[in-house]
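Here the complex is missing a single protein chain, while all its other protein chains stay put.
Labels run A, B and C following the written order; every chain starts at residue 1.
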Amino acid sequence: MAAADGMQVYPSFHWPVRVYYEDTDAGGVVYHSNYLKFMERARTERIRSVGFELDELVRDHGILFVVRSMAIDFKKPAHFNESLSVSADFKDLRPASIVFHQVVTRGGSEILAEAEVKVASVNASTFRPMGVPECLLERLTAAPKAVGLG
Amino acid sequence: MAAADGMQVYPSFHWPVRVYYEDTDAGGVVYHSNYLKFMERARTERIRSVGFELDELVRDHGILFVVRSMAIDFKKPAHFNESLSVSADFKDLRPASIVFHQVVTRGGSEILAEAEVKVASVNASTFRPMGVPECLLERLTAAPKAVGLG
Amino acid sequence: MAAADGMQVYPSFHWPVRVYYEDTDAGGVVYHSNYLKFMERARTERIRSVGFELDELVRDHGILFVVRSMAIDFKKPAHFNESLSVSADFKDLRPASIVFHQVVTRGGSEILAEAEVKVASVNASTFRPMGVPECLLERLTAAPKAVGLG
Partner (left out) sequence: MAAADGMQVYPSFHWPVRVYYEDTDAGGVVYHSNYLKFMERARTERIRSVGFELDELVRDHGILFVVRSMAIDFKKPAHFNESLSVSADFKDLRPASIVFHQVVTRGGSEILAEAEVKVASVNASTFRPMGVPECLLERLTAAPKAVGLG
């Protein structure tokens, strides 16, 4: 869709996640560390959506992405069998790393968890920092293709 | 041991964790979200070490502890079969929640991951905030008993 | 499609599963117990595909499905980023339980894992056996709707 000033406005990237028993705990809700799995799935799919496969980046370029740090708020519990949606938006570029802003939502707008995740680009053998590939950066910082629950 | 001014100085609480295949990923290292599991084990054992059982707190007092937020740095990778140690020190008290400072170390001093974890005390049925039991707080803020790898 | 004798022949039910880092281990392949998660996702989706939601069965009818036993062969390893497909076919009815035959495949026909899974229908509070609801059985034993990668 076109905004008033002619700028393209794109819907954000979202990846659908269904809550299975494997994701829950005896408190009856999604176990907190599993939101990190959901968020990594969304980052992986976000990167795939702009044309890159993580296994090819390792095999062909020796580049591995590792989570360096994250700050996460667990706002509301998710329950078994619910349909969630996870975003993975480019937020910032740091030396040899990318910062993603990610939100887990239910029903389109209810925020259950929100995080900033710093992902470093490292050499797959030595785990030393490597520059993030330019072409990946260009596509990630461009408008996302809407997929999933979008 | 006794410090110069007569104050008791206690070694910190540590909980030993062995890295099994279940904890690792295809990058050859511990999968990032599993540090959150290690840290929760250490918090659970820290609370047990001062005389409280989490299942009794739910059953007898309707109190559930849930992770509200955390900031975590993944500094160095841990590998299959390594012996790690996880601390769980009381850092701060907030309304209806406790902030823990937690460090995952290898070989006694090498820091692999470090986090601040805010754990809220909630009603086990309604998930509404409840005050942290006074007696638990008193014991957590007192010097820890050294256990595990300490 | 119609078979020669006029009987309806339906494609089998399949549920797509993408392999993420969370699913792999330091051996570079999917960690063996995660195939059980993949299989449960497929059973859950199979049951949903015939019109039943597991959370509603607990809430409205007090029925919980639990895995009672399974025999599983791990034939070939799956790797990070691969697209797999998981079937969940009704095989047999036992007192208060259903036996599923499940296969994890890659590329449509290469079998990676195969299992027989006996799932018991129990009272969600007491964990005592309960009869499998008739209407669920009828629909499960009828031809599956093709979904997923089918």
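Assume contacts are C-beta pairs under 8 Å (C-beta built on N, C-alpha and C of every residue); 3 or more make two chains touch, one makes a residue touch a chain.
In this text the structure is predicted, and so the values were computed from the model without any measurement.
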Listed in rising order, the subunit B residues that touch the chain left out are 18, 20-22, 37, 40-41, 44, 53-55, 79-81
When the complex is taken as a whole, what residues of subunit A touch the one chain not shown? 21-22, 24-29, 31, 33, 79-80
Quickly run down the residues of subunit C that touch the omitted chain. 27, 29, 32-34, 36-37, 40, 64, 66-74, 77, 124, 127
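Operating definition for what follows: only the chains that are shown with their structure count from here on.
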Please tell me the distance, in whole Å, between the geometric centres of subunit A and subunit B computed from their C-alpha atoms. 27
CA centroid of subunit B to CA centroid of subunit C, Å: 37
Specify, in ascending order, the residues of subunit B that touch 2 or more different other chains. 27, 33
